[in-house]
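Below is one structure. I have some questions about it.
A single protein chain has been omitted from the complex, and every remaining protein chain is retained in its original position.
Just so it is clear, A and B label the chains in written order, and each chain counts residues from 1 on its own.
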Amino acid sequence: MVRFGAFLVGLFFSGWLLISFIMGAIAYVTEPASPTAEHEFHLTPKHVSFSFDGPLGRYDKQQLQRGFQVYKEVCAACHSLKFVAFRDLAALGYNEAEIKAIAKDWPLKTPDVDPATGEISTRDGVPSDHFPKPFANNVAAAAANNNAIPPDLSLMAKARHHGSAYIYSLMTGYKDQPAELLRKFPDSKTPEGLYYNPYFANLNLAMAPPLSMDGQVTYGAGQPEPTVDQMAKDVSAFLTWTAEPKMENRKSAGVAVLFFLIIATALAYMSYRNIWADQKH
Amino acid sequence: MATLEESVTGHLPDENGPQDNGGVRRRDFINIAAVSFAGAGGVVALLPLINQMNPSADVLALASTEVDISAIEPGQSIKTTFRSQPLFVRHLTADEIAKADAVDVKSLRDPQTLEERTVDGRKEWLITMGVCTHLGCVPLGAGEGENKGEFGGYFCPCHGSHYDTAARIRKGPAPTNLVVPPYSFTTDTSILVG
Partner (left out) sequence: MSFPWAKEYTPKAPVMKWIDDRLPLPRFVYNAVGGGYPVPRNLNFFWNFGILSGLALVIQIVTGIVMAMHYGANDLVAFWTVEHTMRDVNGGWLLRYAHANGASFFFIVIYLHIFRGLYYGSYKAPREMVWLLGLVIFLLMMATAFMGYVLPWGQMSYWGAKVITGLFGAIPVVGEPIQTWLLGGFAPGNAALNRFFSLHYLLPFVIVGVVILHIWALHIPGSSNPTGVEVKGPQDTIPFHPYYTAKDGFGAGLFFIAFATMVYFAPNFLGHPDNYIEANPLSTPAHIVPEWYFWPFYAILRAFTVDFFFVPAKLLGVLAMFASILLLFFLPWLDTSPVRSGNYRPLFKKFYIILLIDVLVLGYCGGAPAEEPYVMISQVAAAYYFAHFLIILPLIAKMETPLPLPGSITEAVLAKHAGDDGLPVKDDEPAVIATGDETAPQPAA
């Protein structure tokens, strides 16, 4: 009885799936899915190497500081960094006094309540504050940016596939729409107010090229030339750090843990062989 | 080497007793080492589970507080917070200082002079935690018009501890004086607590 019922249920599901397959296959052949511009012109991120690649990679603090400078001078006006606090900058090699000064002089002030009147006001930042947001809320952000809300950047490097390379590619990927694209997809012309970038999911994004010329940010003495390429690399390194600030702890701990586990497992194996030595199995 | 019969009848080596002393010792050593390693690993794995309950980085970042004291007139005090607990900052009048100094220190439950409880040269600034040393209630006396107790300092309403103008325990169940937190004057009008 069970087997008979099962047979019928199996026949139904399998049969209907095969019929669905045949109908799908016919549709696939007779009316193939029309290709889209995104499908054909979207690019996966460029290959770029960073000091933090690989199981033993470490952040380059100088690079993180440069990237922080790019963020501060180029990105911070529109993009928040709300999960990061000024105090976290200690990991970039800044000392306590420098962090205090950075927090105090940050162009955006920290929202607070006036202690005398109770009204909403702002004050200078202190190290324990998180980076202030450029817009009070999404409505304000959309209103100020032609309806496109600039996303928070704290986790951007983990919120995209190959995030570090993605940020670098996006920063350096702006170009004119290829003539081939327009020939094949005449309706896909980049709309007014958007910019073509093949690394962006739907090819057109609202952000104007943020790094437009070499030397846009002035790096300190002894640092590499601030070319667009270099600035893009630095800011993606910085945003990788903001997304994964504990990466160095994680990797160091991982090496120690694996070292221990390999020895312990080798011992467990020897112990297992010993205990089983006089047993056949 | 165990024989075939032993191997298939399921006798444990330890039941049969040592058959080869050297071999058994080496085996025991490896087994003990393996179990010890596993145990040590287990103990180390407990550390993050314990450590996660310690104050997190954002809590520690608030471990010191800056207080602006420019607006506190003599005779006034303010209640603020330090590490999420009440902190009393009191500007003593000359009279209150004199009253505190007049007490025979030896007679106190927790003998301390006002000098010992304030920063050198700033005897008029009495900065203490607002936490009764008895059971942790917040004493009265820092707010306008609150009961200052029999000795003109602070009074804890929970079990009736009276503190004097140097915030020393004078009467009631509290065992020690109100705690003076570590602090320093960053300028004449502001202090950094913690």
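Operating definition for what follows: contacts are C-beta pairs under 8 Å (C-beta built on N, C-alpha and C of every residue); 3 or more make two chains touch, one makes a residue touch a chain.
Remember, it's a predicted structure, so these values are computed and weren't measured experimentally.
Visitor: For the unseen chain, which displayed partners does it touch in the full complex?
Guide: Within the full complex, the chain left out of view touches A, B.
Visitor: So which of A:L43, A:A77 or A:A253 would be touching the chain we can't see?
Guide: Considering all chains, including the one not shown, the answer is A:A253.
Visitor: Could you tell which one of A:A6, A:I120 or A:A143 touches the chain left off the display?
Guide: A:A6
Visitor: On chain A, where is the contact patch with the chain that was removed from view?
Guide: Against the missing chain, chain A presents residues 2-3, 6-7, 9-11, 13-21, 23-25, 28, 33, 55, 83, 88, 151-152, 154-155, 158-161, 163, 201, 243, 245-246, 249-251, 253-255, 257-258, 261-262, 264-265, 268-269, 271-272, 275-276, 279-281.
Visitor: Which parts of chain B are in contact with the chain that was left out?
Guide: Touching the chain left out of view, chain B contributes residues 1, 3-5, 8-10, 12, 31, 34, 38, 48-49, 51-54, 56-59.
Definition applied: only the chains that are shown with their structure count from here on.
Visitor: Provide the C-alpha centroid distance between chain A and chain B, rounded to the nearest whole angstrom.
Guide: Roughly 41 Å, centre to centre.
Visitor: If you look only at chain B, which of its residues touch chain A in the complex?
Guide: Going by the criterion above, the answer is residues 1-2, 4, 6-8, 13, 27, 30-31, 33-35, 37-38, 41, 44, 57-58, 61-62.
Visitor: Going by the contact rule at the top, pick out the chain A residues touching chain B in the complex.
Guide: Listed in rising order, the residues of chain A that touch chain B are 85, 87, 127-128, 260-261, 263-264, 267-268, 270-271, 274-275, 277-280.
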